[in-house]
Structure formats: C-alpha cells, structure tokens
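Note that this complex is displayed minus one protein chain, with the remaining chains in position.
The letters A and B name the chains in turn, as written, and every chain counts its residues from 1.
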Amino acid sequence: MSDQQQNRARLHREYDRVWGNWPGWGALAAVNHTSVGLRFIVTGLVFFLIGGVLSMLMRTQLALPEQDIIGPELYNQLFTMHGTLMMFLFAIPVLEGVAMYLIPKMIGARDLPFPRVGAMGYYCYLFGGLIILSSMALSIAPDSGWFMYTPLSSSTYSPGPGSDFWLLGITFVEISSVSGAIELLVAIMRTRSNGMSLTRMPIFCWYIMVMALMIIVGFPPLILASILLELERAAGFVFFEVAGGGDPLLWQHLFWLFGHPEVYISFLPAAGIVSTLLPVFAQRPIVGYRWLVLAVITMGFISFGLWVHHMFTVGIPQLAQAFFSLASMLVAIPTAIQIFAWLATLWTGRVVWSLPMLWILGFLIIFVAGGLTGVMLALVPFNWQVHDTHFVVAHMHYVLVGGMLFPLIAGLYYWLPHVSGRMPSELLGRWAFWLVFVGFNMTFLLMHVTGLLGMPRRIYTYQAGLGWDWLNLLSSIGGFVMAMGVGMLIVDLLLHFRFGRLAPRNPWNADTLEWAVDMPVTTYNFISLPDIGSRHPLWDDRQLPERLESGQGGLVEIQADRRVTWGSDAVTGQVREVVHVPSNSWLPLQTGVLLAVVCLGLLTKFYWVALGASLLALLVILRWSWHNGGHPLAAPLRDDDPQDPPLHSRTCDGPGRWGMLSTLLANGSLFACLLFGWFYFWTVSPQWQVPAQAPLSATPLLLAGLLLSAAALLYHRLTVRLCRGQAQGLAGGLWLCTALGLGHSLVILWLMLDAQLTPRSLAHDAVLAVMLGYLLFHGVLATLLTLLQALRVRLGYVGVRLPYEPMVLRPLWSYTLGVFWIALAGFFLMPMAW
Amino acid sequence: MASFAVVTLLVVVSLWLYAVKRRPGELDAARARRIQNRWIIGGGLILPISSMALLLVFGIPIGYRMLPLPVAGQQVLQIEVTGHQWWWQVRYPEADIELRNELHIPAGQPVDLQLTSNDVIHAFWVPRLGGKLDMLPGRTNVLRLQADQPGTYHGQCAEFCGTGHAHMKFTVHAHAPDDFAAWLEGADRDE
Partner (left out) sequence: MRWRPHHPVHLILGLCVWSIWFVVLYGGLSVACQLTPPEPQQGPFNWLNVLLWLSTLVVVGLLLWAARVLWRAAPRAEQPLGRHIGVTSAGLYLVSAFSTLAVAMPVLFLPPCI
C-alpha cells in the first residue's frame, strides 16, 4: 500500500469514528443528513404505497354503477385518507427528504446546519403519520375530505374523533415540514463551499430555496386554521360557526392560502430534478440559467395569489374572481419558460438516452396536458361548469402525478447508484414505466370526459345509464395497470440492491458536486471541502473527487472530535466561519416521542397527560438548547480554537441567527393570518357581533407594552455592546431583561383573566383570546430563554469570546415587540375607530 | 379551446422528441445563445401571453352574461333554495309554495335562485343549465339560471356534504311560460 493510500484509509477511519452512526438501536440517534434524508424518502414511499392501495379500493367501488362493495361511510374515509396521505405524508416529505439528502452534497458541505432539528422533524413526521394511519385501522378515520371544509368537519356534523386525528396529526407533520424547510434554507444560504456564489449554485439549489421559503410562508396558514378548528371542536370556541359571529369561509381562505402554494411546493423540487437531470443527459450546461432563476422566483410568489381559484363557486364578486383568474393564468408563463428552456437544452445538446430520460419525457407529456387543462380551469365560466367534477380530479392528477411523481422517479433512478453503488436494470425499469404511463393515461384521460359528462367528485356510487359506465370501468382497469407498474418499480428497486451492476464513480458524467462523494455514500460526504470556481465543478476538473478524497481540499483535520463544515457568505460564498454541528443525539427522538404523547393525550382527551408531556417536551428542548455553543458537550473554548476562519459560535452572525430569522418568518406568517382572520370577521362575517363593552382596558395594555419595549431595547443594547467586545454588566443586564419580560408576561396574563372573555359564544372573544395567548406565549418564551442566557453567562458558556447565542435570541425580542404593538393597533385601536 | 390545447400539447411534445433525437454540430456560444433566446422568448413568453389574451377575449363576455345584473323592464322570478343534509328545500316566496327536491321554472326566462344552506356547505348544480354555486350557512348567493327549452333537467349537490352526498339530487322542470303560470296557480291551490 502506497503512502497516499494509507493516508486516505487513515482519514476515512478518522471520519468514520467522528461522523458514523451508532451501531444497533443507536442508529435511532443518528442526526446526519444522509441517514435522515433516506429515512424521509423510504417512509414517504411506504405512505405512497398505502395511499395507492386506498385509491385501488375506490376504483374497485366505482368500476361498475350502483355497486355496494364499499358504503358511503368507508368511501368517504378512503378518499379523505388518500388525499391526505398523498399530499401531506408523501409528496412534501419525500421531496424534502430528497433535498435534505442532496443539498449538502451539492453545495459541498458535510451536513445540514441544524442536524438535530432534521432528525426531530423526521420523528414528528413518522409519529404524526402513524397517528393518522392508526385512525384508519380503528375505522374512525377522518371522512370530511382532505380539505376538511367547515362546518362539515366541525363537531356538530363530524362528532367522531376522525377530524381530530386529521387536525392534530397533520399539524404534527407540518411542524416537521416547516423545520425541514428552515434547515434547507439556511443550509443553502450559509453553508455553501468556498467560492460558490449565488450564481454558481446548481440550479437545483434555487428551486429548493424557493420551495423552502414557500413552505415557511405557506404552511403556517394551515397550522393556524387547524389550531382554530381544533379549539372549536375540543373547547367549543367559536371561529367557523355563523351563530356566534364566525364564518365557515374563513377556513376555506386559510386552507387554500396554504393549499394552492402546496401544489407548487411539490412541483418546484420536481422541476428542479428535471433541470438537474436534463443537462447531464444532454451533456451540456442548462440553457437559460438566469431565465430559470427568474421563472422559479416568479412562480414562488405568484402561486400565493391563486388561492381563491379553488373558491370560485362560493359567491365572491366577479371582479375579485377575475383577479385570481388572471393570476392563475400568469403562472403559465414561468412554467412555459421552464419547459422551453429545457427544450432548448435538449435542442443544443447531444442526448444520451436512458431510463431517467424516459420518465422525464413522461413527465413532460402528462404535465403539459395538466397545465393546459389548468389554464382552462382558470377561466371562471368554465370553472363554474366543471368545478367539483371528475374533470378536476383528472386535471389535478395530471399536474401532481405528472409534475411530481414522474420527475421524482426519474430522480430516484438517477441517484440510485449514489445510495447503493449499483446501476438500475433497464429492462424492468422500462416495463414499469410503460405500465405506469399507459395505466395513468387510461385512468385519468378518460376521467376528463366523465367529468364533462357531469359526474361529480366524491360520490361513492352512481346510477347506470348516464353514459359514465364504460368510462369508469376503463378508468378502473387503467388504475390497476398503473398499480402493476408501481409494483414492478418497487420490485426493480429492491432487486437492484442485490443484482444491480456495480456503478462506476459518476456513472452519468454529471457536473454537480454530489457525484464527488464516495459510492455508496458515507455520512460525512467529503474528506476535504472543495473550492468552487464555476457552476460545473466536475466537468471542469474530472480529478476533483480523487483530490478531495486524498485530503487536498479544505478543512481536512479533525479537531477535538468536532463535526465541522464551512459557513460562508450568503451572496459570494466566501468562507466566513467553521460551522460545528452536533453529533448523534437522543434528544430529537425524545422530543418526538413526547410530542406524540401530547398529540395522543389531546386525541383521547386526557388533557393532564397532554399538559405533562408538553412540559416534559419543553424541558427536553431546553436541555437541547443548553448543549450548544461553549457547553462542554458542544465546542468549549480552547486555546487551539481555529482563528481564521473562527468557529461559528465565536461569531455574531452564525447560521443560528439565520435559522431564528427564518423561524420568525414562519411565525410572522401565522400571526398575519390571525390578523387577517380578525379583519375578515369584522368586514364580511355574516353575523359578526361585538360585545357592548371593549374587553381590554388601556392602562394595563400600555403597561405591558412599556415593560416589553424596555426589555427589548435593553436586550438590543446589550447585544450590540457584546459584539463590540464590551461585556461589562452583561449578566446584570440579562437578569434585568428577564425581570422586565416576566413583568410583561404577568400583565398580559392578568389582562387575559380580567377581560372575562366568552370565547364559547362569541367569535370576537375567541379570536381575542387566541391573540392574547399568542402574546403571552412569546413573552414567556423570550423571558425564559433570556433567563437561560443569564445563567450561561455565569457559567462561562456565553461571553465576549462566545457572543453567538445572545445574537441568535435578539430577533425573537424584536419580533415579540413588533407583534405586540401591531396587535395593540389591530385589536384595540382599530375597533375603537370602527 | 380543447382543440387548441391538444394542438399545443402535440407541438410541444414533438418538439421535445425531435430535440432529443437531433444531433447538433458544434455550436459556438453566440449561436447557442440565439437558439436559447429564440425558444425561451418565443415559447416561454409569447406563446402563453398570446393564448391568455385569446382566452380572455372569449371568456370575459361569457362571464359578463352570467352576472345577475338587473334586467331592464322585467321582474326576475325569485326562488329560494335551501340545502339540507341531504335534500333540497325550494320556496317560491311570492306564491308561498314549498317543494322538496324539485324545482319548476319558466323556460326562456331568467330566474334568480337565492341559495343558502341550513347545515353544511352544499352546492347547487344542474349540469345542463350552467354553472354551480355554493350554498353556505349564513349567506345567500344568487344564481341566475335560464332554461332555453322546456323539459326536465337533473341536478345534484356538487360540494361534498357527508354520507348522503352521492344521493342528494333534484329535478328541474322547465315549463313553457303559459304552462308555468298554470302550474303556479295549481300548486298554489293544492296548498
């Protein structure tokens, strides 16, 4: 063995020791992005198969008219669960899993910046999914549709626990999606390898960045709506009931404010896969990189302006409908730009034909067809005719299956060698493709016709002789053909792990960095980190993988057994700091389990259990935050700390601050929706009632505001001084902040008790109660975390050389201050002026 | 509209297939750039914008006609339809007639249906007579409907409303105006 090989083997051993998962059950404590990403993907595929089985049951029932195999009760559960599984438990988590797996590798990082958050997200997803599925096994599954329209889903018309399973389980899963999005966003912005400027990022990163931002802004509306509906169901608060001044339409607004962007959230990463694969198979750089960036950003925004197009039949003024109709058509433009940029890439390249390309072609045909019917649906008069018919079912499956599933499978085939080190089988793969493609079109192409003939959605049976019989029969047969194709795909995937031909390194001759890692994949990706000089590092330098593996890149030496990767400037990608990330930890699993207990406690109405578990979860999370920065279990101060660049916990602007800002963006979206709900009620709720006397009194409100302002300003000043290297009075200042924050929280609490709200009979009071609870939560949270900071200063985990954590916390204080005064204006001043 | 969509689909797909099969010679950067701009601007901007403009030119007037605008010199017949789980309550406020799961209207004249719901959200839809409109508790939506020919039309609930949703149907009987007046009289007397 030569010296070089010996050196390489030594490095691998070292890295395995520091970065490896624990053996046996210890693997559950794994936090590295490769393991977590793969877990997301595999779990998501299992949910996909279950959702597929449900759809087969539905197609069996609908194959012939007037069948009685499945009654309406079960059928309603089936279509509700099918939609729920596919949208919430399959599409988003799998795509996030793919992104979590790929992004660090593509940007030349060793891990995501918050690995424990990723792991916790996975457990939230898994447990939430299992809770939802368990309702199916107990045959008390939700049955009001995946859109859960009120009042059908409220306790009067759905008295069973089905809706509760949905609301709690989905909220649980969404926490996972949002945390994953925050992690991906910060990873892309702050942990790119040296020199990877914004414009040198692989195009996939732009797609994921926009997707992550969309999740961060788009999921909170549904989280809020779910919380409100669950409060209505469990505690009798009035939000969506007309009698107390609520409005069922608010649910639809909040749901579609989430629901429409969600379609694009699942399309964008899939389109990102297409944009990554096509240039590789055309063996030329993607055409129109800048156009694509422009299209993706545009799409991310405009897709938020479409939500009302799901509500064209609720009786909104036609002019307002026309706005949304036009916005819906506008989305066709960025889509068309992408389609034609891809076309131009193929046009100017020499295409190597292979299995992933077949799936991409399938994607193109199906997705363009779905997009065209989408433009038709954006036209209001046409929409009135086919809304809620099988035409829409067909359109939606064309868009989602074509726009998400086909590229996903293309991607799976493309990146399979990366995971297994083996190539997929062309023969079985082709069979699977053709079965899925033919089966799909047979099912859904015909469904357009069925819909135009007037067959509504969500009916469990239909009369013979309306002209729908043979169409439905053929649709059902097509469905089974497609199911066979999916089965064959699964068989192919499983067999290839055993029999696949061994893959060479970079088997497709790709240009992106993820192919520079070892195959099969390791948990640390790179022994040394590359310098990036262009958008196609592997086409520029075919020896790059070799060089990185033999330690000729950056950040080779392991110090103090820390897991480290670069932290870089968000725009230029120049290295700014060394980010140290945590290793294996049980905390995510513990948090996940405790949150699941909270969820189950709420479901079974054992509220004390739920409360106890929440407090325990809070303790675990605080412990988690304790093991950070300068704590001995993280990165305690040492004499040989790297200086240039420094460790991120020694700086004032590390990834944590960016994570906090992203979290607050999600939080702000939730707050904005609450505010929207309030104004919505005031203006359009049909029986809005205002109590005769304003429930909040001015003096305590002002007092609370002044205390909070003092705390936030003091905190701001302390951190500014700390970053200038002045730490005198830091501990005392933090204690004072804590005291002020405590005072503020107590005043809010007093206000809540004093106001004598009647949220069970008035929507006005219900919204007010939620808002006060929101303010109280933030006051308490900021106070508690500041208290911990004060303690950490005393223990020496925070100080002049460790200013990181107070800086992470600073935006929370500013945010709390901001929402307080906005709430004051909206909830106290606005009603006075009305 | 449908044929336009089919043509677009076929053209785009055949272009892609051709692009895959095509073996271009060496391209210099300037030429590649020209090709790129041609496709992206032509296909990505001009194509969708012009088709949208076309769609709107046809779409807006159709939508305009469906508005419940006041009709000059004519009193539009008002009928109240209330959705229940799972049946339809039909009331003629002027004639004080109440019906269940059936609706009688004069053919050749517009009628305004005042739609609301007593429990969950339903949607009123007669596929052969036009668009659907939701029936919401606490609100009243107005749907303008016109049957050009006398006859019997089938309607059903189009918004999922629970276990009885599939069977929540009704019939519309459109009478010639004279027959309708006679029916109104007759139904009135029956009460």
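Structural remarks
Please note the rule applied: a residue touches a chain if its C-beta (ideal position, glycine included) is under 8 Å from a C-beta of that chain, and two chains touch if they have at least 3 such contacts.
Just so it is clear, the model here is predicted, and its values are computed rather than measured.
When the full complex is taken into account, the listed residue touching the unshown chain is A:L198, out of A:L28, A:L198 or A:C723.
When the missing chain is restored to the complex, the residue among A:L64, A:L326 or A:M830 that touches it is A:L326. One of A:S2, A:T683 or A:Q728 touches the chain omitted from the figure, and that residue is A:T683. Among A:Y157, A:F301 or A:F828, only A:F301 touches the chain that is left out of the view. Contact with the chain not shown here comes from a single listed residue; of A:N509, A:T572 or A:S814, that residue is A:T572. Think of the hidden chain as still there; on subunit A it touches residues 197-199, 290, 293-294, 297-298, 300-302, 304-305, 308, 317-320, 322-323, 325-327, 330, 570-572, 679, 683-684.
Against the chain not shown here, subunit B presents residues 56, 60, 63-64, 67-70.
Just so we're on the same page, only the chains that are shown with their structure count from here on.
Per-chain CA centroids place subunit A at a distance of 35 Å from subunit B. Across the complex, subunit A is touched by residues 1-2, 5, 8-9, 12-13, 15-17, 19-24, 27, 32, 35-36, 38-40, 42-45, 47-49, 51-52, 55-56, 59-60, 62-63, 66-67, 85, 119-121, 123, 125, 127-128, 130-134, 136-139, 141-142, 156-166 of subunit B.
Those residues of subunit A lying in contact with subunit B across their complex are 72-73, 76, 144-145, 149, 151-152, 156-157, 242, 247-249, 287-288, 291, 295, 313-315, 318, 322, 325-326, 329-330, 332-333, 335-344, 346-351, 353, 357, 361, 364-365, 368-369, 372-373, 375-376, 379-382, 384-385, 387-389, 454, 456-462, 686-687.
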